[in-house]
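Once you've had a glance at the structure underneath, I'll fire off some questions.
Missing here is one protein chain; the remaining ones are kept as they sit in the complex.
== subunit A ==
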């Protein structure tokens, strides 16, 4: 029988060719995950859930600070200490309706001690002694001591009360001369005192006002924290740049002993502000720095007058090259504190306020920029005899005068007031000044405000960063960024826990660290969206290559499979025929 090789075959077709051609696509499929993994970009794992949780937690419950207040009354006949405490709390909530907002003491407790000489009462949460020794001492020494001495006396005495830390106290002593005025003084630390003949109701109002308006709010009138009074840079630093400007060196040249100013005046201030910002100081003396001419001569007052509406144009930035710092980093905040010495043509130069009075400080600030003080030389007459310009040193008395003004300006730039008297609803209060520039309770207020600001800023920055990172799936995220974000979240949690515990300065420094790390990671130079293309882009780039390469891989398989099928049909046909 003849076999037609085209239609029949006697042996079963082999599968070897098919298997051989299958090996190549099979190895492709095998190696594909390896290929995919090798082009994967490195993205350090960012804690997106953690960031989201942090932001939502800050939104739902604002940061709570723990504050404790204690009021001590000497020489009063209140009936029940708990009623007194409640009355004070009620008055405080009336004075401060937004107490649950960030920066205020969220939940505060008031303890009361009432020592009426014969008996002594106190609320359960009070840790003070009863009878109240401090009050007796104050009453005894009373008006004979100066404010500073009373302050120190109370500090020594109240410091022994348990707490020591952040307990705000007011000591009210009823007694003294009938004619003497009631004197209310807030000390440098965390206590205040009221001496004089005070009625009960007035005493309660005054105490509530000191607690709510002075200790909690720091005398600010507004509700929310203004961002223009937070001049701390993104890296947690402030650079104070002091400049002495000689407008016309041909008239006179002044120099100052800045090292002395730095050591005596500035170093204590810088140390006390340490939790809030890392402050560095630099100084320079500039010459030929005329200001833009806007003053007129007033015969009556005998001086050149510049009114406050010309103040925005006072700083002549074309001639005043103030920003010459080489040490300040790109993200530090610089505050310019300028002492301007006018030329003989404009000497003496005074500032006129809108109400017509002359300014007694001759200074002004611009928020987030700095401050200027105009200092007029002793005699405005040019020394015509000497041909060369004589260099004068500014005397120490003058330095003392304008350093007080500069300190006031620094306080204004941080959102506090520069004066020492507070006029409240229930009366006036004298506020003691501190040689460190800021009293303890003012530092507490600043710390609280900065903690709030820093934490909210940190949450917003981390939120922006996580949205940005998720919207660019092919962007490389280095380990450095991941690490900074983690540490920032940790620091923020630490700040919040410290705030609830009442440790303000540790809370402020960790919140500052949290914010600066969040800013560092957001502003990392490698996050440039223009460098990272989308999946579509890479798909379009690679498709032509892979399509071409696939052709010699897939087609042989198909053709071999077709051949096998044909041969198999031939075999089947032969078998059928053979049967």
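The criterion applied here is as follows: a residue touches a chain if its C-beta (ideal position, glycine included) is under 8 Å from a C-beta of that chain, and two chains touch if they have at least 3 such contacts; residues count from 1.
Keep this in mind: contacts and distances are computed from a predicted model.
The chain not displayed here is annotated in its UniProt record as "GPI-anchor transamidase", chosen from "GPI-anchor transamidase", "Cytochrome c oxidase subunit 6C", "Proteasome subunit beta" or "Aldehyde dehydrogenase domain-containing protein". Interface note for the absent chain: among A:396, A:478 or A:500, the touching residue is A:396. The chain omitted from view is touched by exactly one of A:287, A:313 or A:555, namely A:313.
Interface note: of A:246, A:376, A:434 or A:496, the residue touching the hidden chain in the full complex is A:434. Only one residue from A:6, A:37, A:178 or A:579 touches the chain missing from this view: A:37.
Only one residue in the set A:460, A:476, A:553 or A:569 touches the chain that does not appear here, and it is A:460. Along subunit A, the points of touch with the absent chain fall at residues 16, 19-20, 23, 27, 30-31, 33-34, 37-38, 42, 45, 48-49, 52, 55-56, 58-59, 62, 101-102, 224-228, 260-261, 263-265, 267-268, 271-272, 274-275, 308, 311-315, 317-318, 322-323, 325, 328-330, 351, 353, 359-361, 363-369, 371, 373, 396, 399-401, 403-405, 407-409, 411-412, 417-420, 432-437, 452-453, 456-457, 459-461, 463-464, 466-468, 470-471, 482-483, 486-487, 490-491, 494, 503, 505-506, 508-510, 513, 522-525, 527-531.
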